[in-house]
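Taken from a larger complex, these chains appear in their original positions, while the remainder are omitted.
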Amino acid sequence: MYIIIGQGAAGAAAANELRHLNPAVPITVVTEEVDYFYSRIDLPDIIAGKYDESDSVLQSAEQFNSARITCKMGQRVVSIDPKHKDIELASGERIAYNKLLLATGSTPVIPPVEGANATGIHAVWTLQQARNIIAAANSAKSAVVVGAGLIGMKTALALAVRGLSVTVVEKLPRILPRQLDELASGLIATQVQEKGVKLALGTSVERIEQTPDGKVCGIRVDGQNLACDLVIMAVGVRANVELARTAGINVERGIVVNEFMQTSEESIFAAGDVAEVVDTLSGLPVVPAIWPEAVEQGLIAARNMAGVKAIRIDGAALNSVEIAGMPIVSIGDIEGNANDDVITFHKGSCYRKVVMRDRVVRGVLCVGDIRHAGVLGNLVLRQTEVEYSERIAQPTFSFADFMAM
Amino acid sequence: MKEIRKKSADAAVNKLIVKAHRSQTDLAWDRADAMQPQCGFGRIGICCTDCYEGPCRVNPFDENEQYSICGRNQQDLTAGFFLKKAVSGAAALVNLAEEFGAVTEKVVLKSVLQNSDTMVAPTDYTKRYAEIGDTVVQALSAINGIKGREQSSVTAANLGVLQANSINILLHGHIPPRVTSLLTAAAMKQSDPVNLIGMCGGEASGSTPLPVVTNYDSQETPLLSGAVDLLVVGDQCVMPAVITLAGRMGVAVVGASTLTDSEAADQALLKAAAGFTRRAGKVVDIPDYKIEMAVSGHASFAPTLTALAKGYAKGVVNGIVYLGGCGSIVNTQDAAIVKLAKNLSEDGYFVVTAGCAGVALAKANMCQAGASEVWKAVLPEEVSPVLYVGSCHDAGEFLLIARAAADQGLPVFAIMPEITHSKPLATAIGFLAQGITTYVEISEAAYVPAITLQGQLLPLSEWGHLPQALAETAAAAK
Amino acid sequence: MKRVWIDSQKCLGCKTCELQCAVERNSVTKTLAAAVLEMPRPVARVGVYGPTGSSFPIQCRHCQDAACLKACPSGAMQRDVETGITFIDQSKCRACWMCVMSCPFGVVTPLKDFKVAQKCDACMHMEEPACVASCPTKALIYGDENDYEKVRLSRKQMLAVHVRSAAESGIGVIGLDYVRGDD
C-alpha cells in the first residue's frame, strides 16, 4: 500500500506515476481538500471571473477512480507512526502503508500583526478561499493586498478587474522583489498601475483596523489609515511540516530529504512545497515551492518508492508568470555580485538580463519577450560553461546558437 | 562560430561600436548578426531571381542533378550569378567614368548593356568575360585620365581626421572630382575652418587626396562621433543605414549629383555651417587615432620600379601584388587584409593597394615608409613598401604600374580577399584581360568555365597556400 | 514513432520551413502572399538559427521525459499516447509560461496576441509535416528511427571513405581528437 498525503502537484504526480509503475498495488491519497486536484495557479483568474472553477480541475474523481487511486477527500491526518508504519486520520481511521509520501504542501502565512483576526482577511491558496474572496468582493469596494509577490500581484489585478479599488502594500521597495530586479520591477509596475492598481512600496503593515463587530475596515501603514473592506494576505507560505516534525522526522524549513526524496525515515518520502532540497547555485537548502519542481519531486519520489532508483538533480529558482499583460521569466540568481558579468538587452518593454560568472549562467531574467528563455534556464540548471557574447541576452538567442558556440 | 570574433581590428572603430551599443544604435554588425543564418543558396550563388517564375534554387546535396524551371543546373546558376556581378561591376565603373566626365564610347556602353541580358543562355563565357574585361579596362583608364595621380602626397586615415573645431564635411561614396572641387572652392569662402574628408570612394578624390575617415563596414561610425556636419553622398557603397542614421542624428545629407554648380556648393556649405553651429559647445567623441599615409600613383612610380627591378634581380624582391577589395562583415574588419599584406611584404612582395582594403592597410600604419630594414635597403628613400593609389576606382593606376612592371620582367598579381561590391570583382576581370593573375575569394569563380582569358582567376580558398601558389605562378611566368 | 528528424548538414538556412509552417499552421488565409498582410502576424513553430553554414532548424523534440509536460499546471500540455507527440490544447492554456521557461530547446513560443503557448505538434493531424514537405534539401525528414538510419549511415560511410582516402594518400588518419573547425 502506498499512501500519499496531499493531492497537489507533487501528490498527484506521484500517485499517477506509482500507478504507471505498478498496476496492482493499492494507492490511497488523503487530502483535506474537498475539491479534486486543481490548478492553484488558476485561482487569481477564477477570482477575476476569467475562468470558471470547473476549468481548473486537472484530475477529476472519475479520473482518479479509473486509475484505481483511492482518494479520501476532506480528511485530515492527525499523526504518523513510523515504527508501525501507519497513519491516523481525524476520523479515527488508521491506514497502514509500505511507503508513505508526505506531499502536504504549504500554507499561506498570516503575519502576526494586530487585528489579523478580523473577518474579511483572506489568503489565496485554495479553491474554497477563492470562493470566499469572490463572495466578499461582490460587496466590497476597496481591497488591500499585502505582499507584492506573484500571488499578491495577480490577485490584486483580479480584484481590479472585478471593479474594486485595489492597493498593494509591500515592505520591500519594489514589486515581485524576489523575482525581478529594479529595472524590471519598474517596467511591470508601470503596467500594473495602468490597470488601476495602486502601489505602496517599502511600506509595512502596522495594524489591521476593524469595525466594532470585527470586520476589517482598513490597514494602518506608515502612520496612515488605508481604508478597505477586503484584505488579501499574500506575504508567503510556510511548509506544512508539523505532521513530520511530530513524527520525529528531520525537519528544517521544510522536510529534509536526500536525492531520492527520502526523509530521515527510510519508508517515508516527501515531495513538493513541503520538501527542503538543495539549490544548485548556492548549495544551500531551499524550499522551492514551484509547480515544475513539485511535479518532478513527486515523480522522483514515486519512482524510488516503487523501487526504481531515481535521483533528483539540484534545481534553481524558476518562476514564470504573466502580470498585467507582461510575460515574465525569472530563473536562478538574477542579481549576481559585483564581479559577475551581467549582460542585458533592453528595447522598449522588452528587458532581458543574463548573469554570468566564470562563463556559467547564474541567472536569467526576461520581461516582455520571453522567447527561448528555456534555453538559458537549462544552462542555469546544468551549470554548463558557455562561450558567450552580448547575443546571449537577445530574444533570438536560440539553442542552435548555443550549439554553434 | 567557435570563437567570438571581434567586429573590427580597428581600435578607433571599436570605441564607437561600444558607444553605439550603449545608445542602443544598431550598426551593420548588429544587423548582420540578426541576419544569421544567411541563406546558403544565395551565399553560394545557386539561387536565381532573374524572372518571375522563380526564384529557383537547386538542391546541392541531391545525388541527382536538379534543374531550375528554365533548365539551368547548379553550374549554370553559379556561373550566371558570377557573370551578373561582373557585369554589374563593369556597368558601375562605366557609370563612374561618365559621371567623372569621361566620354565613353557608345560601343563600350553597348557592350555593357548587351552583357546585362539575363535570359541569354551564355554559350561563350570567354568572349563575355573578355568583353567585360575590356570594358573595365577602358573605364578604369578613363577615370585615370580624369583624375590620375600626378604626384605623391601625404594625408591621414582613421576617425581622428575629424576635427572638433572645424566644419566637418564627409564625402561618402564615389564622388566626381569636379564636385569635390566645387566643395573645396565653396569651403574657402567660409570663415570657420572647413575639413573635407572622405570614405568609400570619396577619399582620394580630386587632385589632392582627402583624408579618409574609415572604410566600408564601419561607415556608420563617423556619424557617431557627433562631429559630422554635412554628409555628401555619392553613388554606390553608401549603406541606406547611413542616411537613416544621419537623419536620426540631425545631420544634413546632400546628394553629390545635386551639386552641379558653385551655387549648389555654397548652399551645401551653408547647411554644413549650420550643423557646426548647432553642435557648438557640445562635446564630440572623436577617437584619437589618426595615421599618416602616403598617396601616390603611376606617375611617380619610375624610381620605385627601377629599385624593384634591381631587387628582383638580386632575389630580394619577388614581385608586385595588388591588394584590393572591400572587407566582409562576417570577418573581423581589416584583420585579414592587414595580415595578408604583412605576410606578403615580408615575403618580398611590393604591395599596391586601393579602396577599402587600402584604407585598412593605411589604418594599420602600413602606407608609410616603414620599419622594415629589408625594404628600406631596396626602395628609394621615404618610399613605402605598401603603395596606396586611391579609391578602388583608381585601380587604373595599378594597370599602368603593372604594364611597366611586366616590361621590366617583374611578376605581377592581384588578390582581392574580401569583395563585397561588384566593382572590385569587375576590376579583377579587367586585370585578367591584361594578363594579370588574380585571386578572389569567391567560390563561384571556380564554377565559371573558360575564365582564363590571358590571366587566371583563381578562387582564394586557402590563404595558407597562397605563398606557394604565388611562387608557382611566378615560376611559370619566368 | 514518426517524428521530424534533422539532417543538419543539409540545412542551408533558407528558412522556407519557417515560412511554410507559419502559413500552413498559423495563418488564416493559408497563402504566403496574403499571410504577410495578416495581423496578428502568423508565427512559425520551427526556427532556423545558428551561423551561416551551421544553421539548424529548431523545433519540439517530443522528448520522452518532457520538461514541458511536468511544468504545465493547467493540463494544456499533453502527450498523444499513440504517437508520443506532445502538443498543447490551447483551450486549456493559462499563459503561465512555465513551458516556455522549462523547455531546454526553447521551442515553445508565447503568442502575445492570443495569450496561449504554441509549439510544434509534428503536424499530427496532417498527412505530412509542412516543414518537411517544403525543405528543398531534405534536411528535414519525417519518419522513425529506421528512416533516420539512412542519414547516419551516410555519415559513417562518408567518414570511412574520407578517412581511407586520406590514409591512402599517406596522411594516415587516425580518428582521434576530432576538432570541429571554424567552417
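The chains carry the letters A, B and C, assigned in the order they are written, with residues numbered from 1 in each.
One rule holds for everything that comes next: contacts are C-beta pairs under 8 Å (C-beta built on N, C-alpha and C of every residue); 3 or more make two chains touch, one makes a residue touch a chain.
Quantities reported herein were computed from a predicted structural model and do not represent experimental measurements.
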Protein chain multiplicities, whole structure file: A x1, B x2, C x2
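The definition used in the following text is that only the chains that are shown with their structure count from here on.
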Distance between the centres, which are taken as Cα means, of chain B and chain A, whole angstrom: 61
Rounded Å distance between chain B and chain C, as computed from the means of their C-alpha atoms: 41
Chain centre separation (chain A, chain C; CA means) in Å: 32
Where chain B touches two or more other chains, by residue: 1-3
Touching two or more other chains - residues of chain C: 48-51, 54-55
Residues on chain C engaged by chain A in the complex (per definition of touch): 47-51, 54-56, 58, 67, 70-71, 73-75, 92, 94-110, 112, 115
Complex contacts: residues of chain A adjacent to chain C: 9, 13, 39-42, 45, 51, 55-56, 58, 291-292, 295-296, 299, 318-322, 327-329, 331, 370-375, 377-378, 396, 398-401, 403-404
Footprint of chain A on chain B - complex, ascending: 1-4, 21, 24, 33-34
